[in-house]
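Only one protein chain is missing; all other protein chains are in place.
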Amino acid sequence: MGLDSYITLKDVVFSRSDRRIFSGVTLDIPRGKITAIMGPSGTGKTTLLRLIGGQLRPDSGNIIVDGQSIPELRRKELYTFREKMGMLFQSGALFTDLSVFENVAFPMRVHTKLPEDMINDIVLMKLEAVGLRGARNLMPSELSGGMNRRVALARSIALDPELIMYDEPFAGQDPIGMGVLVKLIRDLNSSMGLTSVLVSHDVQESLSICHYACIIADGKVIGAGSPEELKNHPSEQVQQFLHGHPDGPVPFHYPSAAAAEDFGVAGGVS
Amino acid sequence: MIQRTTDITVGLFMLAGLAALLFLALQVSGLSPKSAKSTYTIYADFNDTGGITPRGRVSMAGVTVGSIDSITLNKETFQARVAMSIHGDVDNIPADSAAVIRTSGLLGEQYIDISIGGEMDSLQPGDTFYSTQSAMNIERLISNFASGK
Partner (left out) sequence: MIDRIASLGRSGADVVISIGRAGRFLAGVLSGVPRPVTGFPLLMKQLYSVGVLSLAIIVVSGLFIGMVLGLQGYTILSDFGSEAAIGQMIALTLVRELGPVVTALLFAGRAGSALTAEIGLMKATEQLSSMEMMGVDPLRRVIAPRLWAGFIAMPILAIIFSMVGIWGGMLVGVEWLGVFEGSYWGNMQASVDFWDDVVNGIIKSVVFGFVCAWIAVYQGYDCVPTSAGISSATTKTVVYSSLAVLGLDFVLTAVMFGNF
């Protein structure tokens, strides 16, 4: 690729209670770009983000973020390192007992000793960036799902991280909410120079904003490259996923016995 | 502001707990500040202590004047030696007083009653009662009566 990579995954193997989720994933995520990680549901896309964030440890292989090997960090170093990362969870994960303002102020109150008026200014700036400055006194339960996610976005950029990870940012959004989020992700990336990792199965939206994309299925990377490269990818599986064909290398039917046998019509006329 | 009201209610809660502890200490267990003051120890030897226990009551004319500290066996005389602490302000128990084990009511607890003697000298700390009267044992009383002794 020749690009400076911010995150490198080398032969990452991970299994959860006897189920192999990744069997040797190797992946480079370039610095300062938007990378989309796509794949069918249940392929462990969120697990991948948790591995990068150090919430899970791989069985083997290495994960290097900004030159630092994540699995080797001790608990305390890991917590310090995470101040460089922001993560937007699928549900937003706002603290339900704090107001919008306090939610965004939370990382600053914990990690910095900034004076109150400065925190106030920064929080309002971040809320302005997501267009919710007027909602600062509301509680999370009073916001719509889309607004929840925008507040969470403001919170994850409160400490000006180098890396931001989006877990299914478009899931369950109406077209307007989706448009807002697409714009926000693109703006944040260009204005702050963030490295962004986007996990999604919304092919069109993801491909429209990412610089680089990769597709994971069956515990492996099955295709990677720029959106253009992917659209012309030779693999049938990639094509099936990108275009949403119901049948193909990923079969429509869940593995089962022959239909005739299940319906009790095998071996004879009745 | 919300934090402030929380602090105040939690403070009141703690105070209520403290007040309740004070109530249990003073009103329920009768732990009065006075009882911490000085006591002195005197002894009595009994042939039979019956059912008295440590922490039991020592009284004089029905007024509690002290408590039983310990009950041990004197291996030389085979008598029970009872140590009791008497309130420091009751310092004029006549030296010829007797320690008697009594029962409050028919089935009540047993306690030591000091029946007053007439001598001018008083018992000093560490002294032993000259005369004692052991616990009344109903079974023995009945068997004595039945055998006509």
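Observations
The first chain written gets the first letter, and so on, giving A and B; residue counts start at 1 in each chain.
Rule of thumb we're sticking to: contacts are C-beta pairs under 8 Å (C-beta built on N, C-alpha and C of every residue); 3 or more make two chains touch, one makes a residue touch a chain.
Everything numeric in this text was worked out from a predicted model, so none of it was measured.
Touching the missing chain, out of B:64, B:77, B:122 or B:143, is residue B:64. Among A:53, A:169 or A:223, only A:53 touches the chain that is left out of the view. In the complete assembly, the contact with the undisplayed chain comes from A:80, out of A:80, A:144, A:208 or A:226.
Residues 3, 6-7, 9-10, 13-14, 16-17, 20-21, 23-25, 27-31, 55, 57, 64, 105, 107-108 are the ones on chain B that touch the missing chain.
By the touch rule set out above, chain A reaches the unshown chain at residues 50, 53, 55, 79-83, 85-87, 89-91, 93-96, 106-107, 109-111, 152, 155-156, 159.
As a convention for this text, only the chains that are shown with their structure count from here on.
One inter-chain figure worth recording: chain A and chain B are separated by 76 Å, centre to centre, where each centre is the mean of the chain's CA atoms.
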